[in-house]
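For this depiction, one protein chain was excluded, whereas all remaining protein chains were kept in their positions.
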Amino acid sequence: MSDVSKLMSMRDAVARFVHDGDTVVIEGFTHLICFAAGHEIIRQGRTNLTLARLTPDLIYDQMIAAGCARKLVFSWAGNPGVGSLHAFRRAVEGRDGPRLELEEYSHFGMVARFAAGAARLPFWPLRNYMGTDLPRANPYIRTVTCPYTGEPLATVPALHPDVTIVHAQRADAAGNTQIWGLVGVQKEAAFASRRVIVVVEELVDESVIRSDPNRTLIPGMIVDAVVLEPWGAHPSYAQGYYDRDNDFYVAWERISRDPGELRRYLDEFVHGVPDRAAYMEKRPGLATRLQAKQRRSSGVNYGF
Amino acid sequence: MSDVSKLMSMRDAVARFVHDGDTVVIEGFTHLICFAAGHEIIRQGRTNLTLARLTPDLIYDQMIAAGCARKLVFSWAGNPGVGSLHAFRRAVEGRDGPRLELEEYSHFGMVARFAAGAARLPFWPLRNYMGTDLPRANPYIRTVTCPYTGEPLATVPALHPDVTIVHAQRADAAGNTQIWGLVGVQKEAAFASRRVIVVVEELVDESVIRSDPNRTLIPGMIVDAVVLEPWGAHPSYAQGYYDRDNDFYVAWERISRDPGELRRYLDEFVHGVPDRAAYMEKRPGLATRLQAKQRRSSGVNYGF
Amino acid sequence: MMATVAARELADGEVVFVGIGLPNLACNLARVTHAPNLVLIYESGAVGAVPERLPVSIGDPALVTGSLMVCGMADVFQLILQNGRIDVGFLGGAQVDRYGNINTTVIGPYERPRVRLPGSGGAAEIAIHARRTVVVSKLSPRAFPEQVDFVTSPGHRSGGVRRAELGMPGAGPVRVITDKAILAADAVAGELILAALYPGVTAAEVKASVGWPLESGRDVGCVDPPTARDLELLRCVLDPKKLYLRG
Partner (left out) sequence: MMATVAARELADGEVVFVGIGLPNLACNLARVTHAPNLVLIYESGAVGAVPERLPVSIGDPALVTGSLMVCGMADVFQLILQNGRIDVGFLGGAQVDRYGNINTTVIGPYERPRVRLPGSGGAAEIAIHARRTVVVSKLSPRAFPEQVDFVTSPGHRSGGVRRAELGMPGAGPVRVITDKAILAADAVAGELILAALYPGVTAAEVKASVGWPLESGRDVGCVDPPTARDLELLRCVLDPKKLYLRG
């Protein structure tokens, strides 16, 4: 497999694999959210996207503000630990042009949608939603009758993104990808997707992957592009590489409240830079402040 | 959590947690099959057990020969890489007393039964079994209609073992368990079960577990007993500890063909020893022959 | 004060599904005081976390480093929560009603909301599956209406039907910890009633902050104030930057 390289720039990966009108997933639960990909999608002016993700987070708030999104599929839309996503709220409360279309689940529901998509089953059963108003708000939440007990169970439909973007600590050039720390639904989202872009902090030799195969979460066989983009998850974090930039999450409350300020932010830090390296250059001191400390695990023996 | 020790001897663990008439699962796909637990169950004379496992392997063949089993739930009953399980075949072909009751699936079906049990759902859907005679042989294989597409999908019922025995490379005294190499359905079987016994090659301090939390497959909160039993998986193997004893698998073909020879094997190596340490003493040179070579992975950084 | 009271709801050895904010503080306080064997589980996938710093979010890297297990979210929701392994779940909400139904979705109609809130996250399934839930919310008539605008997380009754009849495995919101009093669910009707008052608070004050005629339990107790050690731990060790303690 060693001669199959899928390495390309973020610009090329987005140009080739993200199209107007696509269902796009940039996953990662707090951890490993690929802001760099979201910014490139904004720069390339994609529109009419259906954005899906458990927690839209700041990146989808920025993409909504930039006019990329037609619809949001989600389960929790807030600024975690801080407050609201104001571009999202303006778009939903109808204060900012046409209302953003919503398709809303709970976390378990979204997880189950990705699980169904990854297993190529049309639905996933779960014991949930009795007594809640969610099925009233979302007609895609339905029920199925158990063929053994006769009891009704909730169902959600499979989610099949056109493209899923996964940020990871490391991968080889063929896309064999290793992640540690919180893994969220990255694996399920990748397997559910028609196309997969992996963005990594470090590009490693295949031998590094092969030295610890239980750490591989996503095999190269389902990956279309590998992008090397260190710090690509900032202000989110990468365990073992850099900490979450909580100050930026707090600052976003102020920035996102004011459409003018939000626009200035996008102009400077998204449109005003060609790539992530330039973005980092605009933030001297950031890398030093957030650099991870060493807490190295020891290895295990794979011999026989 | 540090003061909650579940450590006990194999004898005590089997005496307390394995009862006549139980549904018992000793899982592990080729890797980490806990022969030591099976032998202790034979020594303690358990009867009327429903034995469930994807691949009955030599251990269930021995338990069937010893009269422990009333029923077998499985998907592939052979001596992997060698041939037949002869005690199993005698019991099914009716050449050896009352016929063993069978409940038969495919691997995917068994995996799905454990997945349903682990998720506490009454069934699991899968796209399978069209055109096969398996549903005719097993009325528990049924269908459900997808509430989105209207298409029929196969279902299998949840499996809820009374007790699952998992062999692992290492755990702490509270039962937080780490496994690498082939993981089979160990996690799902443990979560599906009412009681869980973990048997390990090495008992480690909680700090070892905490140094690499992504390697933990089974959390202590679902574990009832921890047994330290080095070489407890022989003639199966433990990646990083010892190789599979293929010679014994080949020898089993001869031993199991002859009920008298099989009886003599059980007398000497099961009833004739009190525990695994004594079993290993009867096999000088074995440990040296099968000892794993070093192929250590390097660690990863968990810092932030 | 609310953090201390919430911490007392936790017994040693229990498995807790921790939310962010005050519940997080409460769980960590309980862990360093009376419940050293508490197992903290975060919906992000960290099990048995021992955070070195107060986590700012439920996905904080400090929850991973040194934890007992990190698993995917499919496992968190299927193998742990739906499997019935969670003893206590903490919930908060913009609105809590008479039967303990919680709204974290919208104020106003769903299609044209006056205020769009974050939504369920894991709250709906925690409310359904945790063996019991504890709700933490500040008292006010707007926050405690007779009926919530949208049921995100079900309480004890929905359209007059009791939760057990609807097939919910858990016991629901047994206690509501507020900034003035503790409410508890009446075992028969499932209605929230006054269980205990904070020092210096009157029943009338509490009743005026609730949008339905609040009944009093048989023995309305008085909540013990936080001990000096509790306060010191909270202010100096657990939340020295006052991320969650505001006042």
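Going in written order, the chains are labelled A, B and C, and every chain counts its residues from 1.
By our rule, a contact is a pair of C-beta atoms (placed from the backbone, for glycine too) under 8 Å apart; a residue touches a chain by one contact, two chains touch by 3 or more.
For clarity, every value in this text was computed on a predicted model and none was experimentally measured.
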Shown chains touched by the chain that is not drawn here: A, B
Given A:Y60, A:F88, A:F108 or A:F191, the one touching the chain that is not displayed: A:F191
Residue among B:P147, B:P161 or B:G184 that touches the chain left out of view: B:G184
Touch criterion as defined above, residue of A:P152, A:P219, A:P259 or A:G299 at the omitted chain: A:P219
Among B:K6, B:R120, B:R244 or B:R276, the residue in touch with the chain that has been omitted: B:R244
Missing-partner contacts on chain A, residue numbers: 1, 3-4, 118-121, 176, 187-188, 191, 206, 209-211, 213-214, 216, 219-222, 302-304
Residue ranges of chain B at the interface with the undisplayed chain: 29-31, 54-55, 74-78, 80-81, 84, 88-89, 92-94, 104-108, 111-112, 114-115, 126-134, 136-137, 151-152, 180-185, 187-188, 237, 239, 243-244, 246, 249, 295
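Going forward, only the chains that are shown with their structure count from here on.
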Whole-Å gap between the CA centroids of chain A and chain B: 37
Intercentroid distance (Cα basis), chain C paired with chain B, Å: 40
Where chain C touches two or more other chains at once, by residue number: 46, 61, 64-66, 70-71, 78, 82
Multi-chain contact residues (two or more partners), chain B: 120-121, 211, 214, 302-304
